[in-house]
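A single protein chain has been removed from this complex, and every other one stays in its place.
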Amino acid sequence: MESLYQVLRDCSWFAKLPDGLLFWISVLVPIGLIVAVYPAIFAYTTLIERKALGRIQNRIGPNRVGRWGILQPLADGAKLLTKEDIVPRAADRFVHGLAPVIAVIPSLLLFAVVPVGARLVPVDLNIGILFVFAISTGSVLALFMGGWASRNKFSLLGAMRAVAQVVSYEVPMVLAAVVVVMAAGSLSTVAIAEAQGGGILNISNWYVFRPWGFVGFVLFLIGAMAESARTPFDIPEAESEIIAGYHTEYSGFKFALFQLGEYLAAIAMAGITATMFLGGYNGPGSDLKYIGPVVGVFWFFAKLMSLIFVIIWIRGTWPRIRVDQLMGFAWKVLLPMSVVNIFAAAVYHFLNPKPLAWVVTAVGLLVAWVILSKVGAPNAIEKRVYRYAS
Amino acid sequence: MWECPSGHDRVTCRARKGAPTVAETMTYAFLILSVITLLGALLAVLLRNLVHCVLSLILFFLGVAGHYFLLRADFLAAVQILIYIGAVAVLILFAIMLTRNVTGTEGPREVFGMKWWSGGVIAAALAAGVLRAVINDPVSQAGSSAQANSSVAEIGKALVGHWVVPFEAMAVLLTAALIGAVVIALEEVMRRR
Partner (left out) sequence: MSLALGHYLALSAILFAIGLAGALTRRNAILVLIGIEIMFNAAILNLVAFWHFKWHAILTAQMFAIFAVTIAAAESAVGLALVIAIYRHYRSVDVDEMKALRG
């Protein structure tokens, strides 16, 4: 981390150490923090998910293992680690073992460009958002390899469906991110977060409060949920669909790695969404002189946990989309909507009393949404016809 | 900004006695990345199992992307990962899946075709010729430049400024390739009669 390196060099006690050692410290400390903090968030996300889903479904979630089930993630981890690792006899052992690893690595790499606070980002790449999309295409390979190496027809079908879903929803997601890049003028996540600072209470400049930003936020969140195969897009991994899709033949630690990769991808995408649309670390009090960065970190994690909670809430509330509706939704509704969003953002930028621009773009996007939802999704549910035995 | 205590430029300075210079670090990085790239390419053309070949091809693409990062072409490196690993490799995997032999064998029984050695001889001759030209030509001595840098903003402005015609032509080409690929690979339901 660049700022950590500068701080270490300026601090008199550390400046006595050789330069190379300072460099390695400034690299290994963020890596250690990422590896410690985000999997811990993952572990407690699994617990929060089970408790929240339980409450939505009018039951209590796990509460046996610790008070309120706090030690449940440890119990789950211990269970998965001690399970027998079954590999099918005809499976390709090398690829079968490699697929879960390839599922986890892109998800961990995504955290390298998420700015947790002001100047607190592990790597400040000037191609930050492009890096995010390039790395998240790596997880597509893991899906395919997992399905192929299991030598199981159902795994293969599940893998094909999963790859088709992920690749289709990537396109509106990238186009929704393009709007933010246009507005901030840079691909770097740090620049995008900084461009949303200032304003009333550091809140009013967030991109989510502009019409194109709100539509972009919704599109990006839908794309992020489909990328990590969360309900309502969880055909690849739901138990009632095609056994368990691409991870049918995995048990024990490899299955735990697939879950880790999927949840970490969802958390990383929630972090990127918070950076791009919700202002990252900006919030009331984040520009104060000494305590500002700490307040910024608090605001970032608050936004991250709220987005994770929204994702869990949607999982508990909405039913699963059918596989034909899934593709139609992505290509016929979300993709044209994201293109219209780009036009709306350009109009907003050039139209000059800003309240007028706000109203014009809001009306335009609303009209586009109404037209697209009627035209693009004709598989609407017809009114139910009840037939009773007489 | 970083300055060298004894006044050298960034490439040749040693911050402390015994520390590697930037140029030496680049050489080590070049060697490691070249090993990865060569290994990926060799395994991609030598392995028997088709899916393993594609996996080593992915390793090759990663090595080339690493070389682009080393050559300070960041945007191109990200584009390489996005397009080649994200799209082309998945496409090749799908094609492998769709062209598997129905009876269950792994495809052509022998890995190399008839007279396999002639292809290797031709390739080796080509490599020898190019290497000889490279070693004897003075342009190969050109040293590393620390000022090579590419900014995405410049590339973006160039794409819609000076290079807008190739950009639009590329869009037409991609649309044509998309439609063409779909039409070629479409199930010929009508002609089966």
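Chains here go by letter, A and B, matching the order in which they are written, and residues are numbered from 1 within each.
One rule holds for everything that comes next: a residue touches a chain if its C-beta (ideal position, glycine included) is under 8 Å from a C-beta of that chain, and two chains touch if they have at least 3 such contacts.
This is a predicted model, so every value here is computed, not measured.
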Considering the complete assembly, the absent chain touches shown chains B
Footprint of the hidden chain on subunit B, which residues? 23-24, 26-27, 30, 34, 37-38, 41-42, 44-45, 50, 53-54, 57, 60-61, 64, 67-68, 71-73, 75-76, 79-80, 83-84, 87-88, 91-92, 94-96, 98-99, 101-102, 107-108, 110-114, 116, 118-120, 122-124, 126-127, 130-131, 134-135, 139-145, 147-150, 154-155, 158-159, 163, 166, 170, 173-174, 177-178, 180-182, 184-185, 187-188
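One rule holds in what follows: only the chains that are shown with their structure count from here on.
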Cα centroid separation, subunit A vs subunit B, in Å, comes to 29
Any idea which subunit B residues touch subunit A in the complex? 15-16, 19, 49, 51-52, 55, 58, 74-75, 78-79, 81-82, 85-87, 89-90, 93-94, 97, 151-153
Given the complex with subunit B, which residues does subunit A contribute to the contact? 18-20, 92, 94-95, 98, 125-127, 130-131, 133-135, 137-138, 140-141, 144-145, 148-149, 156, 160, 163, 167, 185-187
